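Some notes on the structure that comes next.
Missing here: one protein chain of the complex. Every other protein chain is in place.
On to chain A.
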Amino acid sequence: MSDSTETDENNKYNPGENQDDLILQQHRKIEKEISESIALIGNKEALSSLESEYSDDDIYRQKVQDLSNKYKSVRRTRPDGNCFFRAFAFAYLESLLDNQQEFAKFKDTKNCSIRGGVNLGFPQFTLEDFHDTFMEVVNVVGNGPSACDELYKLFNNSGYSDYVVVYLRLIASGQLQKEAEFYQNFIEGCRSVLDFCHQEVEPMFKESDHIHIIALSSALNVGVRVRYMDRGDSSEVIAHDFPEGSKVAVHLLYRPGHYDILYPSTS
């Protein structure tokens, strides 16, 4: 869907119609169906609730079994392409509710991040708005464990929740650009890190890959453990920690194309 093709088509065949718009319209319809059926951030459910999804699938059943030895509950997120960022933000802020010391440290990190963002040339006016809204949500954590409901509500209010996602995307993009030389190795094809950021990191609803996770977890210095549940041979659900060797604060479950939040049994 290159610009030139689109223009040519418009000119030759369909002067009144914009193909981009038509495709967008169709996307919106699908997104609408998803948004009406699945909450941005769901309720905490027992891990066994995963079993019902795989009643006739031995490989997955085994894996759910393995997971249930390590995790006690799961929180589903809406599969809208933002699930990694949203799951990460909610899981981490939720974990800070009863860890105010860590919370104070985290607030400091972010102040650095927005400066990084400004230096990377995002328009200041909008960047500030995203930052301020993000901080509004973050500051709720300062009210301690009793603020859990409030946090949950904000994350299900798209006005706040999506701004948090945008801001984290900008932080991830900033980190990728700052360490462009390093991250270039992870980008396939001939795209530059900058192109990659513009195309895959900054736009909403773009799905996240390892590289997004590494960038965000490094930028914020928050350890993420992702459990990969796929049709692979092993009966164990393999874990990857980002950044490698970090202290894990956020546990996520990955099933092809989607991230949900996990809660370990031990805590």
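In this section, a contact is a pair of C-beta atoms (placed from the backbone, for glycine too) under 8 Å apart; a residue touches a chain by one contact, two chains touch by 3 or more; residues count from 1.
Definition applied: contacts and distances are computed from a predicted model.
For the chain of the complex excluded from view, the name given in UniProt is "UBC core domain-containing protein" [choices: "Proteasome subunit alpha type", "Mitochondrial inner membrane protease subunit 2", "Cytochrome c oxidase subunit 2" or "UBC core domain-containing protein"]. Check A:Asp20, A:Asp98 or A:Glu150 against the missing chain and you find that the one touching it is A:Asp20. Touch with the chain omitted from the figure is made, among A:Leu96, A:Leu127 or A:Leu262, by A:Leu127. Contact between chain A and the unshown chain involves residues 1-4, 6-7, 10-11, 15-16, 18, 20-21, 24, 28, 31-32, 35-36, 80, 115, 118-119, 121-130, 157-160, 162-163, 166, 170, 189-191, 194-195, 198-199, 202-205.
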